[in-house]
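Here the complex is missing a single protein chain, while all its other protein chains stay put.
Let's look at chain A:
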């Protein structure tokens, strides 16, 4: 177990920079998820921690040791790959014990550690099989077993669940989280799926175009997104962004070009009269007879909730209702945001106001 410190790390392929000065502190035993859309540099950053990619600038420390020039095998890390990267010509047991065999560990010790890991993951009856003969979920577990057997300082996961079907993904998510609670090994986990990030992480790092947009606990990111990108990325369905201006006419309100008035929780300094973006999560919209009149465009019931797309002026707003409302397209309803659940962003910079 160890801390991982990433200091001003940059990465460039030739003259093309892909990571622009990233700083992340990862505490001992923490489960950190790097999340972001494709091409944001999260996998590259993980591979730099692993030592599979050179570090163009800055410093990565694992347990207070600068590892920039340390070869991968001496970093004492274990990685689970997206495609599992199991050795197809070795049995499950040999796959898991391969690193120990290379270290010339005694046979008895290899067997003991492989059996222990297989026990944890429920693979004991599969040790003599070849990867080809396993299901996707079993292969995933073998890949984790290979990491566990080594008892490394840090686990690295590179989109480990993206090759699994939706149901299995939820199940493995729970298993990985349980595993972390049991082993308490520092973990860095890369995914593009914000649900995975929210459910598993102690700390989420949201990346976008090679920069860190925000670092924080899952609920902090949900409640206090630092900018419009994080606000739109975290949460499903994603946050509504409504264009308009902050106006103070008696009471402060956010006014859209069509004249609809949304209440503000607070009026940020210097925001009055300027163009801004009003952020409102679909689940924070409620029916309110005194609210803003909107026209229903589409209704999508899912059983547990109803997603309604409504129109105010030219802008569409997604609303998520827990109640079984009878809504029909073309109808007009009145909505208002739950107090304390609105966000305001600068229209130009996208930063939180």
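Annotations
Here is the rule we use: a contact is a pair of C-beta atoms (placed from the backbone, for glycine too) under 8 Å apart; a residue touches a chain by one contact, two chains touch by 3 or more; residues count from 1.
Criterion: contacts and distances are computed from a predicted model.
The protein name that UniProt records for the chain not on display, among "Carbon monoxide dehydrogenase", "Nitrile hydratase", "ABC transporter permease" or "siroheme decarboxylase", is "ABC transporter permease". In the complete complex, the hidden chain is touched by one of A:65, A:103, A:184 or A:274, namely A:103. Touching the missing chain, out of A:79, A:121 or A:299, is residue A:79. Among A:27, A:89 or A:266, only A:89 touches the chain left out of the display. Of the residues in chain A, those that touch the hidden partner chain are 50-52, 72-73, 77-79, 81-83, 85, 87-90, 98-99, 102-103, 130-133, 146, 150.
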